[in-house]
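Here it is: the structure, laid out below.
Here the complex is missing a single protein chain, while all its other protein chains stay put.
The block that comes next holds subunit A.
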Amino acid sequence: MTLNGEPTTAAVTAANVRRTYRLAEPVHAVDGISLSLGDGSFTAVMGPSGSGKSTLMNLIGCLDTPTAGRVTVSGEAIGALSDAERARLRGTEIGFVFQTFNLMPRLTAAENVTLPLVFHDAVEASRHERAEQLLERVGLGDRLEHTPSELSGGQRQRVAIARALANDPTLVLADEPTGNLDTETGAEVMDLFAELNRAGTTILLVSHERQVAEYADHIVHLVDGYLEEIEHLGAPRDVAVGHQALTATQPSDEEVQTDP
């Protein structure tokens, strides 16, 4: 993390990104959004349902490709990548945390954590060590061999967070991570995110709860696929970084670029 106003490199950038679904008539789920997430930033995305939050997440998470505009993750434009290359990018640069945890039901906590490593041939022995270390970090050092069904909701989400960190990703994407948790457990999970961010992890959080979104440094407000407003929260710890890290430009038709 860079301090004192020095320019930071962008982990993820989106430039005039549009995602159109061809239904009865074309629907622009994301309609010309530009933003840049600096290394080590903590950003929340808020908006009513249908505002394009999930679509934006999918684009940044390399699960989807933009219809127009350009998304880069760690400097790579995802529109130009093949399916397999995007899968690799997801495996190495992105860590996902979902509302419904999405753990593999038959794998133990440790195996779930190291699942991303399985798909690029990491040695089995070092994997277990990695799992131990990560579960320790999220406070589950004693739950390595438990399967998801033997864990509470909060514990499951911690396993999911540990999994998101397994590959040392450029960005952790959290989609309503507290949505299935009670307030107290949710707060604990958000504390963990804040702690990870302080240690240098870049986080993009989607939430419709103001209370949750306020853990972030900036809140991006989406309405109908447009970027309505970027709110910079006055958290004293890294205001400078925040301002440096996140810039937004309103879309203009002339500026729209298309990825090949």
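Keep this in mind: a contact is a pair of C-beta atoms (placed from the backbone, for glycine too) under 8 Å apart; a residue touches a chain by one contact, two chains touch by 3 or more; residues count from 1.
To be clear about the criterion, contacts and distances are computed from a predicted model.
For the chain that is left out, the UniProt protein name among "ABC transporter permease", "Ribonuclease P protein component 3", "Selenate reductase" or "Cation:proton antiporter" is "ABC transporter permease". For the chain missing from the display, the contacting residue among A:F42, A:F96 or A:Y215 is A:F96, taking the whole complex into account. Remark: the omitted chain is touched by one listed residue; of A:L115, A:A194 or A:V223 this is A:L115. Although one chain is not displayed, subunit A still touches it through residues 58, 61, 63-64, 83-84, 87-88, 90-92, 96, 98, 102-106, 115-116, 118-121, 163, 167.
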